[in-house]
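With one protein chain withheld, the remaining protein chains of the complex are depicted in position.
Note that the chains take the letters A, B and C in the order they are written out, and that residue 1 is the start of every chain.
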Amino acid sequence: MVEPLIYDLGAPGRRGVAFPEPDVPLADLPAAHLRSELPLPEVGELEALRHFTRLSQLNHSILTGFYPLGSCTMKYNPVINEDTARFAGFAHAHPLQPIEMVQGSLAIMYHLQEWLKEISSFAAVSLQPAAGAQGELAGVMMIRAYHADRGDSKRNKILIPDSAHGTNPATSSMSGYRVVEIKSDPRGNVDLEALKSECDETLAGLMLTNPNTLGLFEEHVEQVIAAVHGAGGLVYGDGANMNALLGICRPGDLGFDVLHINLHKTFTTPHGGGGPGSGPVCVAEHLVDFLPGPISGVVIEPTEGDAPVYGWVMPKKSIGRLKAFHGQFGMHVRAFTYILMQGAEGLRAVSEYAVLNANYLKEKLKGFYHLPYDRTCMHEMVLEGRWPDAPGVRALDIAKRLMDFGFHPPTNYFPLIVHDALMIEPTETEDKATLDAFVAAMLQIAEEAHSNPELLHGAPHTTKYGRMDEVRAARQLVLCCDFRS
Amino acid sequence: MVEPLIYDLGAPGRRGVAFPEPDVPLADLPAAHLRSELPLPEVGELEALRHFTRLSQLNHSILTGFYPLGSCTMKYNPVINEDTARFAGFAHAHPLQPIEMVQGSLAIMYHLQEWLKEISSFAAVSLQPAAGAQGELAGVMMIRAYHADRGDSKRNKILIPDSAHGTNPATSSMSGYRVVEIKSDPRGNVDLEALKSECDETLAGLMLTNPNTLGLFEEHVEQVIAAVHGAGGLVYGDGANMNALLGICRPGDLGFDVLHINLHKTFTTPHGGGGPGSGPVCVAEHLVDFLPGPISGVVIEPTEGDAPVYGWVMPKKSIGRLKAFHGQFGMHVRAFTYILMQGAEGLRAVSEYAVLNANYLKEKLKGFYHLPYDRTCMHEMVLEGRWPDAPGVRALDIAKRLMDFGFHPPTNYFPLIVHDALMIEPTETEDKATLDAFVAAMLQIAEEAHSNPELLHGAPHTTKYGRMDEVRAARQLVLCCDFRS
Amino acid sequence: MSYAGSFIPHTEAEREEMLKAAGAGSLSDLFMDVPAKHRFPKLNLPEPLTEMEARGELESISAANESTNEVLSFLGAGAYSHYVPAGVDTILRRGEYYTAYTPYQPEISQGTLQAIFEYQSLIVALTGMDASNASHYDGATALAEAINMSRVIHRGERRKVILSPGLNPQYRATVHTYEQGFDTTLVGEDSDLNAAPDALIELIDEQTGIVCVAYPDFFGRIYDYSNLAAAAHAKGALLAISVNPTALGLLKTPGEMGADIVTGEGQPLGIPLSFGGPYLGILATKQDYVRSLAGRLVGETVDSKGQRGYVLTLSTREQHIKRERASSNICTNQGLMMLAATVYLSLLGKQGLKQVAESCYHKAHYAADAIGKLKGYKLKFPDIPFFHEFIMESPLAAAELNRRLLEHGIIGGYDLSLDYAALKNCSLLAVTEVTSKEEVDFLVETLAEVSRG
Partner (left out) sequence: MSYAGSFIPHTEAEREEMLKAAGAGSLSDLFMDVPAKHRFPKLNLPEPLTEMEARGELESISAANESTNEVLSFLGAGAYSHYVPAGVDTILRRGEYYTAYTPYQPEISQGTLQAIFEYQSLIVALTGMDASNASHYDGATALAEAINMSRVIHRGERRKVILSPGLNPQYRATVHTYEQGFDTTLVGEDSDLNAAPDALIELIDEQTGIVCVAYPDFFGRIYDYSNLAAAAHAKGALLAISVNPTALGLLKTPGEMGADIVTGEGQPLGIPLSFGGPYLGILATKQDYVRSLAGRLVGETVDSKGQRGYVLTLSTREQHIKRERASSNICTNQGLMMLAATVYLSLLGKQGLKQVAESCYHKAHYAADAIGKLKGYKLKFPDIPFFHEFIMESPLAAAELNRRLLEHGIIGGYDLSLDYAALKNCSLLAVTEVTSKEEVDFLVETLAEVSRG
């Protein structure tokens, strides 16, 4: 019994939630503009809620199990955040209300900006980007604007390490740049020679993820940055991996020019089954004027004892706005709540334990799975999901088999520079017992891969759904149901 | 993998939710009175919430499926109720606040009382009883107080039909009465002759459920009541089955002297996995002074244009209080919200459709299951869960097998007067498609009972847990875990 | 159906089809058994509202309250303001819990059943008893049931019950209600409030079934009941102790003191004040008396696949099996509140509950110290250890004092003169972890000010 589609439920004429009849005299409807039919579901309230409740139970989630999805920082999303973000004063604030009426919201944004500046060591922050990728877009556009502002118009390429997340090259193209890929060296760092050979007068910048997607701290980070700066380029930091760096090392101190932070990773705003995220972008002094805006700022300095008045400030040479209104405000409240509870002490502990958990897993697993870069890792690490002596087994099989043990699989087939990559990020909110259970499952699977590969090919076995035919989905494309029948 | 117990989780020294250190100077603790150890769990916040989230998924519930548990009125519990009952003004009201500060709460209780009076046709209502059984207790004690007040002290027995719910006789004993059981007649009514033969000067009263637990409206209800009244007794109405009577017939009009209503059945307050309920008790004029109290009343009549002032009123000869404070106030808010959305029109429809659904099921099933009382039923009906030609199969087997189809079984082995009773109450909030699916399952099971009884004995098959060994639980009694280890 | 607030899914076509199947021409036809003259009464109720309208209406009614979220409060007296972690309601809001009923069918109710088993274990751990039921209505009814249990245990003999005056007056009133049908002698309530509970000892005799005391008592006082237990046991009587579970985060267990039955109000364990309910009755006892315990019990067992699981057990005690011979009539209990307490205790755990208990203790003592030094005010029992509540004797009647405090935005303590003639000008103040030092200071300043005025 699979759960029917919402359109398969209901009955013609059935009503869901009702609304009051208008209490005003009725106006004439604009006959020429009316639609002839409105093919929406006709289900009852219980029917609808039962449907979505049942569906929910088909999901793996952080609240139901371990979710070591590398690069995604699937850590505990504190339930208190879900309360604070819904406080009436926040939930019902219209984004265009006069600033005097929304000092609470503006204060949240202002302080969050200040805290992110402190954490990352940058001069200014815009909370506008909707997600990491939009933070990247903002960053790369600021790089463009910076060069343009200096009359430097020949810079048309962005360098991107081969280990980078797909959004980095995609962002660069969307910003109108040419992308040049830079190889990694045998220790998983940017290959310095390869980098230097591209550091010329056409260089707009480099997008660097540190720790990189192998979970490794870039050992020559300062040299890399120096090389780019030396050629007149700027360095963009992909801060998706900030969960390794809180109180450990500030990207601004390392010389990055601009960085985005994923609130939905490091700062516990929930992933929501795909989003919303929030990707604040932080910049060094020389890029402050280019930030997307408006930004929450102090518009009237506090006179003694009073609070300041916050309002909207548009950076002087802003690249403009990235979306309507002021960013994913509900996520700002959540991140604010989280930082408030952590403080400096807590944030450092977050990264320390995230890194401890990853290294613990690494050490427990590396004898059984090939670890291509055997160094102290940061918050995550990448194994190979294949063995020379188990030729039929691939990372995908391991991933699916993990489901039988109640675990969400690691990210697989990324980063691209590791064959059959299994990218494992445990996060600091998982306890040792959970990690030990995961290790036990991984070892059992490694054994099965050799002794009983069919078990892996057929996995998952214990889940309600078996392996999905993804090829068929793409070939016989069905993207919506036939709601007219 | 079964879910571990909360005590099996955690680690020594692990902390859950933290509280602030006291901001006051510390006082000396009373050394002689301190406990030496506090053996509570030591689990993290994510660990705890994951545990209770996972556990929840092991429950069948109204929000996940059909739940035709007879006598329990498992209908949709509107989610709006869950919001209104938690509004800050309600959730944070202390029960002992001065009445001027809690006019909102008192108004809720006052109007709910008024509405219940109107719905049931009684002179007054106390919302104090915590559940149906406590409403019964209040009612029977009022009967005692009434007789005592009249100096009538020889009345020491309560009559109870053999179809009655177990709380009725238990309540009577708890009130110090002797219980005499009255047989049912072949049409499922109270046997009038048997009743009359017990109507003597020792009769304190009769507890009558109407519609009774067979789902049948008592055909001689007025004669039954007249017989009891004729002997000087009072008639208690068990209003657990009010879902059949809203706007259909008012117990007060029929001559009942006292009645309890289960807000957690008829008025959609959720059953909470076993409670809380709420069992308001309604009385006719001659019992008003005996009600348990205090009760919300108008203490200052409204002067023109103003609202009245509500306060606490203690009935003159009250049997006293039944519990601390004022009853299950959170349930009052929910029932209030529900009635507000239904109005008179809606309440009548509720009962009409509840009865329609039950009769629909009855007609669809009665060819396949023995229907001992073949009359138009009210909101529920009782089938026999056995067949002469399938001797090994019992109601329990049918119940367990229904789980394989995703349904909660009907109440079984109650009422006691039907062999292998299956007591089915669909409620008005279930749609035809659900009923049809249930019918299909029931028919298939009837067929399997004859063709493949083993399938039923082994059921359930598709649930995470198989049949539980209840005998072992009672024999090798383990009522708590070993939290010291 | 299409009136404003309808949750009835039937379309007209479905209704007609179903009526036909049911052999009825119309909905009214289904009600022919109802005496015609009483059929289809017109109900005088407000017009039905949509959800949007109902929410608006309830919002304004709720706003008509001025509750403890808006006004500083020192009310306790059986219901306490505590911080409830967000995780508690997160779990309570899950439909799988709150829209299920009593777990009669264990195969599809393991969520509720295991939660109850965990609750039972937690209560046993807190109280030092051997077994807990799955919940009772509240602290008052749990006490009444303890007395009921004592009657069952003593097979109807021993009709004297000793109630300490230090029990919550509402609990005592409830006991009086419950005992109406029996010729029980209730004694002890008028004992001297200053005499230690040992004074109850002299009331114990061979007719005594049970002695009931509170811990801390209604006035917040902490007594060791070991002697009382010994004295009761010596005469064959039972000892029931009504507890505040928060205090058990700090204090010696009733079990250690020799209690036979522990009752209590579980509201402090994660349940909002909610104007007095729904709350949670705690009822636990020793192994010997398990079969006389009222209410549901969950026991461990295994399923047909050999998996550990939980079921309702010993139901032969209960009304649905034993009917008039059941030990109690309780059926629906406080399931969801039991879950709240279970989640609360799990989230706080060993360290958290202790922290809360200590915080309550220190703050109440800070307040009492300051008030004890105020001109015109004094503490009623300055030498007896107390937990988070204490009696303040003030220069004016508590009612008048509270009126004046309220003018300054403070809800004062409970006016004890309402229940105790001896406690003129006395109010019972509660201070918990949610009250800050500044708020206590504000109370103290205001007390000083209003006593002048």
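Methods note: contacts are C-beta pairs under 8 Å (C-beta built on N, C-alpha and C of every residue); 3 or more make two chains touch, one makes a residue touch a chain.
A quick note: this is a predicted structure, and the numbers were derived from the prediction, not measured.
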Query raised in the report: So which of the visible chains would the left-out chain be touching?
Result: A, B, C
Report summary line: Given A:Ala107, A:Val298 or A:Ala390, the residue that touches the chain left out of view is A:Ala107
Query - Given A:Tyr236, A:Phe267, A:Phe329 or A:Phe438, the one touching the chain that is not displayed - result: A:Phe329
Query - Touching residues on subunit B - with respect to the absent chain - result: 11-15, 17-20, 44-47, 49, 53, 78-80, 82-83
Requested in this report: Kindly note down the residues of subunit C that lie in touch with the hidden chain.
Outcome: 51-52, 55, 83, 85-86, 90, 93-95, 433-434
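One rule holds for everything that comes next: only the chains that are shown with their structure count from here on.
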Query raised in the report: Which one of the chains is farthest from subunit B, going by Cα centres?
Result: A
Report summary line: Quick note, more Cb pairs in contact for A-C or B-C? It is B-C
Report task. Return the distance between the CA-based centres of subunit A and subunit B, expressed in whole Å. Result -> 48
Query raised in the report: In angstrom, rounded to a whole number, how far apart do the mean CA points of subunit A and subunit C lie?
Result: 46
Report task. Could you grab the centroid distance between subunit B and subunit C? Build each centroid from C-alpha atoms only and quote it in angstrom. Result -> 19
Report task. Give me the residues of subunit C that touch two or more other chains. Result -> 4-10, 14, 49-51, 85, 87, 90, 95-96
Report summary line: Contacts with two or more other chains occur in subunit A at residues 11, 14, 44-47, 49, 53, 78-79
